[in-house]
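Omission of a single protein chain aside, the complex is shown with its protein chains in their original locations.
Letters A, B and C name the chains as they come in the text, with residue numbers starting at 1 for each one.
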Amino acid sequence: MNSVRRRDLTMLIIGLIIFGVIQGMISGGMIGAFWQLNIILICVNVIMAVSLNLINGYTGQFSIGHAGFMAVGSYVGVVATTNFHLPFIVALILGAICAGILGFLIGLPTLRLRGDYLAIATLGLGEIIRIVIMNIEYVGGAAGFKGIPHLTNFAWVYGAMLITLFFIKNFVNSSHGRACIAIRENEIAAEAMGVNTTKYKVMAFTIGAAFAGIAGGLFAHQFYLISPNSFTFLASFNYLIMVVLGGMGSITGSIAGAFVVTFISAALASFPEVRMIIYALALILLMFYRPQGLFGYMEITNFTPIKKVLDKISGKEA
Amino acid sequence: MAENKPLLKAEDVSEVFGGLKAVADFNFYINKGELIGLIGPNGAGKTTIFNLITGVYVPTTGDIQLDGESIVGQKPYEITQRGIARTFQNIRLFSELSVLDNVKIAYHCHVKYGLIETVLRMGRYFTEENEITAESLKLLKIFKLDEHAYEVAKNLPYGAQRRLEIARALAAKPKLLLLDEPAAGMNPQETHELMEMIRWIRKQFGLTVLLIEHDMSLVMGICERIYVLEYGMIIAEGTPAEIQNNPEVIRAYLGTESMN
Amino acid sequence: MDFVHQLIQQLINGVSLGSIYALIALGYTMIYGIIKLINFAHGDIYMVGAYLGFFGVTAAGLPILPALLISMFVTGLLGMVVEKLAYKPLRHAPRISILITAIGVSFFLEYTGMYFVTPTPRTFPDVIGNISFNAGGFIINGQQVLIFAITIILMALLTYIVQKTKLGKAMRAASFDTETAQLMGIDADRVISMTFFIGSSLAAAAGVLVGVYYNTIDPLMGIMPGLKAFVAAVLGGIGILPGAVVGGIILGVIEALVAGFLSSTFRDAAAFAILILVLLIKPTGLFGKNTHEKV
Partner (left out) sequence: MSMLEINDINVYYGAIHAIKGVSLNVNEGEIVTLIGANGAGKSTTLRTISGLLKPKTGTIKFLDKDIAGMPANKIVREGISQVPEGRKIFAEMTVMENLELGAFIREDKDGIAQDLKMVFGRFPRLEERKLQMAGTLSGGEQQMLAMGRALMSRPKLLLLDEPSMGLAPLLIKEIFNIIVDINQTGTTVLLVEQNANMALSIANRAYVLETGRITISGDAKKLAASEDIRKAYLGG
């Protein structure tokens, strides 16, 4: 059996063990409601951060309107479950498809822009999505959508997170992913090496948007009410901070970023200003001293001791 | 003549930038298997010619044909897929990636496995990935870079970066290789080795090569035919010996005008 | 007749709003022109300016004009400090790093501001009184007159500085070609510093005027106008001063029309839609020239 495939299996088993432990603690009443909510938010944020990382970190397209796609997934999802009584899984998939299609439609023209122009354009698009939703009476307008069934639980978000992680990990470790990374590294050289840069930029954008849609669906069904105010560009910046903090181009980094940011947010929930000042200083200092983020392009599986253990388990010969 | 159709042919190609003619009525051909040099003073339009051939620029007028088919208007990646690969004057490596990954990326246009096979890790994914890695390592060995395969490209010494760019271009499996100042910044020893390497890979890979170079020892040493460009126009064509003694070329390089 | 009347009234409102955008956009454009940075924090500089004006009028009991001038001066200094501390160390870093830093600075100003002045909006005192002019049925109020007057004076002053003074010439030279400007003996760092000073003080003026116009200020007030002023700068052609003014006014007018005839909730969407359209159709803006990327 191929050692790469075995390693995947090992990772999956580790993932399931972690799931078992946490689920057990939840069932056993060892984790209170507050931390239960935060664990769910961490998983949702991991999906958001990893999917944004595919666009920003791996493909190098600076997008800061990710909350817009999350909003689409949320609203499509809640309409599907609340108004059409569709199963949760179908609602999530529908949300992902709609967000993905929107990502595709928006990405096609927008990704011609570069760097800071693209950043502002995506920010604007995210805001437009939010404002449009705010003006649709059918979904409650500015007041928000009420009466959402509480369908999200730890098992759902954890499963979705694992799927996202495996999808994006496998994607970036392939010729397709290398094409995206090549665009980030040097677009002109990538094109000269035969990479259809437009295609891969749009592909990354679409995949990223679709996963944000799933995260949105999970997020929305955690609460009784969602409103367009949950998806402002401040929310987008939150995801951006996770990605930048963890390392643009590292999945491990995004996971770590989502953890840290969610924890800080929870811990400082009653001091919102202090929390934001800390983020602000963290961003600035990071750019001064470690612009590549905590993990840079590294994955946890690349660190020698962990790699050795993994190799041993998966039976790879030295 | 029919069986000896040129691999690449440019007919009356002109390129105008904001009213200025960067290239004017450019005509040339390269036969299969040739090693051609393109030289000329600074700003003569040499790199512009490369950019026209590789689709970075679209000619204002004229036609460029590869194997008898026009490639005008095609995107750079399409032209690469058709068999033209290049290096850059100011090295454009994927500098944060490993040496090996730099080469692996260039196999991109030959990969057949699709998105679903990628994500679910099935079918051709493993066989093709293994092949790519093996072939990349082989290429790196040819360019004496195999020991650096897992180093980050930007940490390589300058001469090695130049070699890596050539290795990467070869990974795209081109018929025609364009080298833009491959010896720039190299010392004479490195230049000499590079010369040998270009000769060798041409034979080994059955390549046709077009190179821009300022280092005359290299150009005169390995090119079979040389085109000389000045102000976007070809002023001379011939063998190295002919070019070195061509009064037009000497004028272009040294200037004839003198104050006394 | 009613429609025409409403249209003209909205145009008046639009131009006054647009003048404020123009003042902020000028700073954006100047800073972009010289260091190619979208200064995300520029809108927050404007917020600081508004608060300084507010405290000048309330705590210090100053008349509006001295309060405006002091606010412009102090905010200008703040702009210089921000550049020195946050952007200068990254002068040669990738642009994305500087952009992220700018986002960080923006957060820092917003929430440090919030920490000190609380998130509660403040009511800007009425410094003009309830004056309004009725010209043929169209209402122009005192605040609008003040906005027009100050904007015109500041723009005239800026034009003079940029066109006629040594500093202005140095600024233009440095934003066209920093390296060659240095060969002229121009100290690029100093010119960049001065550009931040001028840009920030214009934003401060806009902040104070907004306070006077809308009577209310809060620590997050800079976010939207900041983004919109950026849209204005892009619309006019980023880096081009008259472009920023024209872009600002066009944007103000379009917003007023959208708010007046469609729905005020679409105001912000209109601005972003304009941004995206401009970027897709003519990324160099109304006054910009096309440039060629060197390979």
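Heads up, the rule we're going with is that contacts are C-beta pairs under 8 Å (C-beta built on N, C-alpha and C of every residue); 3 or more make two chains touch, one makes a residue touch a chain.
Since this is a predicted model, take the numbers as computed values, not measurements.
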Contact set of the excluded chain (shown chains only): B, C
Of the candidates C:116, C:160, C:176 or C:261, the residue in contact with the absent chain is C:176
Hidden-chain contact residue, picked from the options C:12, C:26, C:127 or C:186: C:186
Hidden partner interface residues of subunit B, rising order: 41-43, 157-158, 161, 181, 184-185, 187-188, 214-217, 219-220, 231, 243-244, 249-250, 253-260
Just checking the interface: what residues of subunit C touch the absent partner chain? 166, 169-170, 172-173, 176-177, 179-188
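We take it that only the chains that are shown with their structure count from here on.
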Report the chain ID whose CA centroid sits closest to the centroid of the full protein CA set. A
Among the chains here, which has the CA centroid at the largest distance from subunit B's centroid? C
I'd like the Å distance between the centres of subunit A and subunit C, where a centre is the mean of that chain's Cα atoms. 34
What are the residue numbers in subunit B that touch two or more other chains? 56, 88
Residue list for subunit A, restricted to those that touch at least two other chains: 188
Please output the residues of subunit A touching subunit B within their complex, sorted ascending. 2, 4-5, 8, 166-167, 170-171, 174-179, 181-182, 185-186, 188-197, 297
List the residues on subunit A that touch subunit C in their complex, please. 62, 109-110, 112-113, 115-117, 119-121, 123-125, 127-128, 131-132, 134-135, 142, 188, 237, 240, 244, 272-274, 276-277, 279-284, 286-288, 291
Once bound in the complex, which stretches of subunit B touch subunit A? 54, 56, 75-77, 80-81, 85-86, 88, 92-97, 101, 104-109, 111, 113, 115, 118-121, 125-126, 128-129, 132, 168-169, 171-172
